[in-house]
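Working notes for the structure below.
Here the complex is missing a single protein chain, while all its other protein chains stay put.
Let's turn to subunit A:
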Amino acid sequence: MPQNPTAPEGAVVLARDVHVSLGGQPVLHGVSLTQPPGTVLALMGANGSGKTTLVRALLGLVPLQRGSVELFGTPVARFRRWSAIGYVPQRSSLTLRNATVGEVVASGRLGHRRPFLPRSRRDKEQADAALERVGLSGRQRDEMVHLSGGQQQRVLIARALAAEPQLLVMDEPLAGVDAENQQAIAEVVAGLVSDGLSATVVLHEMGPLAPLLSRAVVLADGRVSHDGPVSGVPATPGHETDELSPPDGGRAFLTQPVSPDHHHDDRGPH
């Protein structure tokens, strides 16, 4: 098992021996991985395997008990070039009531903006371009609550793209998304990858993203059980049920309180 990969020059993400506990419960036990630029890395595993926690650890959103994470060669604690990263969290982590599509996508530019100053022309252009990229041009005035789950997911991708990132980090972008929108998302990601973007994607199933994946890291109980080509990914149990798909097509989470634990692989509070 490759637990201590040597650092290649210019890795966009490098994790060494990452240990994370949430609420006193150990979730990750020494995870190491490295992602070269221009590649698409899938983080896979069954529910509760720790894949969401891993992606949050890679972004510095949960503290490491042991080990280290580097983004673009800088330790995550000292990393400041956040506009290089476009983060697409799980939709269930949002609390948007009547925000419009335009407002959500515009917030992706905040890393470039100064406090108290209005949006620049470039901020507006990049937000519009990002929305066009996901095929939702002209929907700026629509409220998020009126979009389908798949459309909301595309808006969140546009928000990440508005920052003009070099690395896209997506957490379960296909969860609760209908087949048509899954295809649309895959096409967007394919276009971005051909433009040279790197992507780290937490996936429950590869779905239409499969042909884009350069490599897969599979977690089982907080450890790496597979790190290599996608073709070698073993079948994992628990794929047929998807607990993240609400029966109403994804509208409920906008109006009902969502437990903040929900996006931690059900491992308890952080």
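Note that a residue touches a chain if its C-beta (ideal position, glycine included) is under 8 Å from a C-beta of that chain, and two chains touch if they have at least 3 such contacts; residues count from 1.
Just so we're on the same page, contacts and distances are computed from a predicted model.
Asks: Which one, "Iron chelate uptake ABC transporter family permease subunit", "Succinate--CoA ligase [ADP-forming] subunit beta", "ATP-dependent DNA helicase RecQ" or "Acetolactate synthase small subunit", is the UniProt name for the chain you do not see?
Replies: Record says "Iron chelate uptake ABC transporter family permease subunit".
Asks: Out of A:19, A:124 or A:146, which is the one that touches the chain we can't see?
Replies: Counting the whole complex, the residue in contact with the absent chain is A:146.
Asks: Where the complex has a chain not shown, which of A:83, A:166, A:183 or A:214 is the residue touching it?
Replies: Checking the options A:83, A:166, A:183 or A:214, the one contacting the hidden chain is A:83.
Asks: Write down which of A:36, A:67 or A:111 is the residue touching the left-out chain.
Replies: Per the contact definition at the top, the residue touching the missing chain is A:111.
Asks: Contact with the hidden chain only, please: which subunit A residues?
Replies: Those residues of subunit A that touch the unshown chain are 23, 56, 59-61, 80, 82-83, 85, 87, 89, 93-100, 102-104, 106-108, 110-111, 113, 115-116, 141-143, 146-148, 151, 159, 163, 169, 257, 260, 269-270.
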